[in-house]
Structure formats: C-alpha cells, structure tokens
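Every protein chain but one is kept in place in this view of the complex.
Here is subunit A:
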C-alpha cells in the first residue's frame, strides 16, 4: 500500500448509465449478487451505482443440476442455468425490497426468443427503483450453446430493437456482449445501431474443467462460463476495441475487476462505469471497497472527475501528462 497524502482532493465520482446519473461508477454484476439483499449486511447498497440483478426470464427457472461451479486459476467456471423466480417473482418480491431502501436496480433480462425480451422490458415499465435494463443476450449457460444471440450481430440487433421499443423510454437499455466472437466491434455496432443506449462488456467466456479423478467434466452442465481476474485482459481488450470504434457509446465494463486499480484500467479503456462480479464471492463488500479505491486512484493521478478519465488511455502519444482536469 502506498501512503496517502494528508489530504487528497475529492474526486467527483458521479457517473452515468445511458444518461441517467448515478452516485458511483461501481455496480454489482448480473449473476454475482443475486437480487442484492444478501449483500445488505456487508455494505451500503445505496452508495453504489446500482445492483445489477440476476438475469430474469418470463417464467421461474430451476437452474441446472449440480455441480454448478469449479474453481480455476484466478477465477471460476459456473453453470447455474439462470436459476430465478421469473419476472412475476422479481416484480413482487425483489424490486420492491430494493426500492423501499432506495437501492437502484439495473435489471438484467434474458429469454429464449426476441419476443420474450420485449415482453420482459414491457413488464418493467413503471417498476419502482429501476434504473435501466441490461439485455443478457450472451449467457453461455443456455440450452443451445451455439445459438447465443450475441454471437450474431443481426440476432443481437433484433433483440435490442425490440427491447428498446417495448421498454420504458426512461430506462436506458444496455446490451451485454460475449467475448466469444471473432469481431466484438461488429456486434457492438449492430446493438448501438439498433438503439442500445450502452453496452455491458463482457459476459463470461465458455470454459471447461475435467476432474482428473473421475475423468469426466466437473460441471453438471459440462461447459460453463469462466469469470474472475483470469479473464480481465480479455475484457479490457473488448472495452478498448469497442470504445475506439464507437467512442460515443457508453460502456459498462466488467470482467475480473477485483481492486480499484483494476476498475481504473476499465475506465481508462473507455468504460464510464464498471460492474464487480466474481470478486464479490471472495469479498462480499468488494463493490464499496472498489469505489473507494478507484476514487483514491483517480485523485492520486490528478483527476478531479471520474468522467475525465473515461477513455483516457486512448489519448494521442504526444498528449501531455494528466493535469488537474477542471
């Protein structure tokens, strides 16, 4: 740890999700914080940007058989299978709990068909405390793994357009992308052109672990999504490429963020906000800690505002050192 100066200038940490202001650029990540309430004992949920809820579908889902996870070097693979209460349960139990406490929710939706996504977005109109919608078109733990929407620009665009049309106009719509594609920029562009207000990057990478004793795949679902710090460079590369190509499209960056300096890398690459996922399993208070560490890191580097650091790593080589940004 470096020693802090006596007084650091405070950094303006206000961030924006598709134009909607939030008090912190740090959010939870879908699938890694359930619906938020389990984390309530560990930090102030109102002090982060939002709780990104576990992807909800139209109907309740049991999820897959166990084993559902395996630890991997600096990460894990999971095959949960989107266990959840369905949209009715979300609206009846989970969103009101968050709203009553002043916690903003960024609701992740998933579906098997384009119409499912649109119906879910419509059901969220007027729901209390909802900041916006993250469209999970990239979950690897689906039945037809070769048919993840986000592997196909046209399929992605169709879902995003349908959601944008059905959703509350006040709800920004972010498309969550998979890194398991040859050209993530083409998918990102298709989503932006279809009306996405932002992009969430990245979902897990499809992975596999085999048990050397049983000599069979560990997970009940055979393959699973790889997450954690192991995937951070891949995630950062995706954010970098998309921000370079589409500098005006807001990015919610995620993938292996464990510290404030990890979050800083995503901000510098072009993310206006970040989600903290697998790190929560290791440290349930990680989102609050990472907010503080990021603020400190920005201050130490002379940034007065988070917003000034977004995409800063893309500056021209001859651009000088970061002054105090007004």
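By our rule, contacts are C-beta pairs under 8 Å (C-beta built on N, C-alpha and C of every residue); 3 or more make two chains touch, one makes a residue touch a chain; residues count from 1.
The rule we apply is simple: contacts and distances are computed from a predicted model.
S.K.: Missing chain, UniProt name, options "Tryptophan synthase beta chain", "Cytochrome b", "Chaperone protein TorD" or "Dihydroorotate oxidase B, electron transfer subunit": which is it?
M.R.: For the chain missing from the view, the UniProt record says "Dihydroorotate oxidase B, electron transfer subunit".
S.K.: Which one, A:42, A:97 or A:312, makes contact with the chain that was left out?
M.R.: Touching the chain that is not displayed is residue A:42.
S.K.: Tell me which residue among A:149, A:174 or A:240 touches the hidden chain in the full complex.
M.R.: Missing-chain contact among the listed residues: A:149.
S.K.: Tell me which residue among A:18, A:49 or A:81 touches the hidden chain in the full complex.
M.R.: A:81
S.K.: Across the whole complex, list the residues on subunit A that are touched by the chain not included here.
M.R.: These residues of subunit A touch the chain that is not shown: 31-34, 38-42, 54, 57, 59-69, 71, 73-76, 78, 80-81, 83-84, 86, 112-114, 142-144, 147-149, 152, 154-155, 158, 220, 228-229, 278-285.
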